[in-house]
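One protein chain omitted, others in place.
Going in written order, the chains are labelled A and B, and every chain counts its residues from 1.
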Amino acid sequence: MATQVAVQGQVAQRTRASAGLWSDAWSRLRKNKLALLGLILVIALLLLAIIGPFITPYSFSAQDLAGVRANRNQPLDPLQTAHILGTDQLGRDLLSRLMDGARISVSVAFVVQLVILAIGVPIGALAGWFGGRLDNLLMRFTDIVYAFPDLLFIIILTVAFRETFVGQAMDGLLLVFVAIGVTSWVTVARLVRGQLLSLKETEFVEAARAIGVSDRKIVTKHLLPNGIGPIIVAVTLGIPGAILAESVLAYIGIGVQPPRASWGSLIAEGQKWIRSEEHLVLFPAIAIALALISFTFLGDGLRDALDPKLKGKQ
Amino acid sequence: MPEAGTAPTAGQPDLIQVDDLKVHFPIRSGIFQTEVGTVKAVDGITFEVRRGETLGLVGESGCGKSTTGRAMIRLREPTAGTVTFDGIQLGTLKSEELRKMRRRMQIIFQDPYGSLDPRMTVGSIIAEPIETHRLASGSAKKERIADLLRIVGLDPNYVSRYPHEFSGGQRQRIGVARALAVEPEFIVCDEPISALDVSIQAQVLNLLTDLREQLGLTYLFIAHDLSVVKHISDRVAVMYLGKIVEIGPPDIMYANPAHPYTRALLSAVPVPDPVMERKRKRVILTGDVPSPVNPPEGCRFHTRCWLYERLGKPEQCRTIDPPVRMLQGDHGAACHFAEQAMQSDVGVSHIEMSPVRRGTPDAALAAIRPELAGAMSESATVDVSETVIGGPPTGGPSDADLVDGSDGSGRDDLPDPPATNAN
Partner (left out) sequence: MAAVDDTMTEADAPTIIEVSPDDARRVQTPTEPNAQDGRKSDKLLKVRGLSTHFFTPDGVVQAVDDVSFELGYGETLGLVGESGCGKSVTALSIARLVPDPPGRIVSGEIEFDGIDVLKLDSDEMRHLRGKEIGFIFQDPLTSLNPTLTIGYQIAESIRQHMGLSRDAARDRVAELLGKVGIPRAKDRLNDYPHQFSGGMRQRVMIAIALSCDPKLILADEPTTALDVTIQAQILELIQRLSDEFHTAVLLITHDLGIAAGMCDRVNVMYAGRIVETGTVDELFESPRMPYAWGLLDSLPRLDDIRGDRLRTIEGLPPLLIQPPDACRFEPRCRFARDKCREDEPDLTPRAEPGHLARCWATEPGGWIP
């Protein structure tokens, strides 16, 4: 109800110490326990990806053949030997492979979003800022991209370029990044366009124009700082999708090439043993679920924290 | 301390000349964005703003008053017609020339919440025009910002605060400071007080009046409230559906409006006096304002006009769009039957009936300042001194919270006007 908001607005206006909107958002985020949990998990995942290779008990490709042979050529179970989470049937340590998989998932998370931003922001910004015919053209183009069946497109793309230089780069990951990015920038482009369209009409942008501020400065000083909140949220909430997409691709055998394995390909491999050695599926699945949940919690929390409607602005 | 632009030039009284200005917005629809119609927001208006005067522009929402104000400083591109600012046709300026011209004309917005960038501090908001036009840098810039804040009655220590920490009235003051930063000659005030509470409205209105006197500013004051416009304007123009229907000095115009619409507007204004409210005779216009996409033929007001009804629906109202006719001196109206309108008693009866201002009784003033007792009701100048003595001094700059009197008038802080723009 308007009254209530007004009352609270009045309070917010007068009692909060001088603070920027960013620190304001941070104080709101801090109060959101789920978001905080998500943030902690995300940071843990990041740390794992960065320092993982230095602390893994084994190399992801090292085989404990002796151990496996002693186990009648069966994967080792968790906690049975020095391998805490057990091994696969080639004697490779599951924990080490999961930790290496974390690197892949984190790089998917961030590189794919970078690709998305690199395509989506310029297209959305051009459409939103110039409007008219260009807007119409770009938006119809995004409609077409949106209408493509994503997975099919990615599969075709990766299969087609698998043998090229791009297909081989970064153990085959680069191609996956680009393929996922190329199909998922549409949301960001639309968001940026929408943000720009509405911000362009605000009185503070009009005021900047009346002052004679150049277009470039209006975009960098007014539009981007004000429009960035929802974009951050969209990017954060897009990460689980990218991780999942990579896992799905890996599961069907596209993407990272052996002996490296992402969480998705770990599940694909472990699937063969699911009746006797369920840990080979269970732990990668838990890892994927945790990553997805943590980014989703964080994204939701960011949305609430950055949502301008909750601001003390009446 | 800003200096007003150039001193008034004798012999060239008009600062701005608006000629047959039209601003139309296309309505597009369908996937090919074909044009399916135009909103004729401003549809052929001609008037001038004289140097040093305040021209009030009134009308209901959608009548085109805000668009007119924006087109006058070329924040909107006119569809047709010209705006001439001090002899320079704004429409012909290249973008760099226009940017330079922006130093001479500014705008103050209606919405104190939307007109300040929420991600910028007050200091950087006011610094923006100074930096854009390279007016000052370093410590000179800081000093200038502090000066501007003092001029609009705010504490200079507020520079590092964000807009959301201020009340509506204070934000409006920040907007005024930003506009003054480039030392403009002309300011479009686009409903600057409509979004504020009554007591805060008066504070901002006083600030604008003071600044005008001290800096020799010329205003276009846009409002929907006839009493506010009367209070501040030298001349008033009334708009209806993209056209000016009446223009003139408020004393003459309000006492005897020549356009039926003006009369209806005046009669619709609620007056804070129950006795008068009971006695006054009002015309209540039925229906809504027609759409500016498809305005009525002939006189645009005839579909709601009471005079048209009274006169037995004369044909020329339906067929001929009346131009503004000068009736007497500066007073003009766009009505075929302006003379008949002026003879009616609709909408004006309250003017002569309300000679007194109620409010603080003399007895109360006598209680705090006995020597003022008799003088209060006499002249405006006493009001000024009254504000100064009223209440505790409104300095309190270092007060941590914003509840102090800093939203009050900043009279004590106002420096003397430079000699060049004494008038």
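Note that in this section a contact is a pair of C-beta atoms (placed from the backbone, for glycine too) under 8 Å apart; a residue touches a chain by one contact, two chains touch by 3 or more.
None of these values were measured; they are calculated from a predicted model.
> Have a look at B:Arg50, B:Arg99 or B:His224 and name the one touching the chain we're not showing.
B:His224
> Tell me which residue among B:Gln201, B:Gln214 or B:Asn256 touches the hidden chain in the full complex.
Of these options, the touching residue for the absent chain is B:Gln201.
> For the chain left off this view, which of B:Thr132, B:Ser167 or B:Asn256 is in contact with it?
B:Ser167
> Which residue among B:Gln89, B:Asn157, B:Gln328 or B:Thr360 touches the omitted chain?
B:Thr360
> Residues on subunit B that touch the omitted chain in the whole complex?
27, 54, 60-61, 167, 169, 197-199, 201-203, 205-206, 209-210, 213, 224-228, 230-234, 250, 254, 264-291, 293-294, 303-306, 308-309, 346, 350-351, 354-355, 357-361, 363-364, 367-368, 380, 383-384, 386-387, 389-391, 394, 402-405, 407-409
Assume only the chains that are shown with their structure count from here on.
> So in the complex, the part of subunit B that touches subunit A is made up of which residues?
Going by the criterion above, the answer is residues 31-33, 70, 73, 75, 98-100, 102-103, 105-107, 109-111, 113-121, 128-129, 132-133, 160-162, 164-167, 175, 178, 182, 401-403.
> In their complex, what parts of subunit A are in touch with subunit B?
Interface residues on subunit A, with respect to subunit B: 12-16, 18-21, 132-133, 136, 140, 202-204, 206-214, 217, 221-222, 225-226, 308, 311-314.
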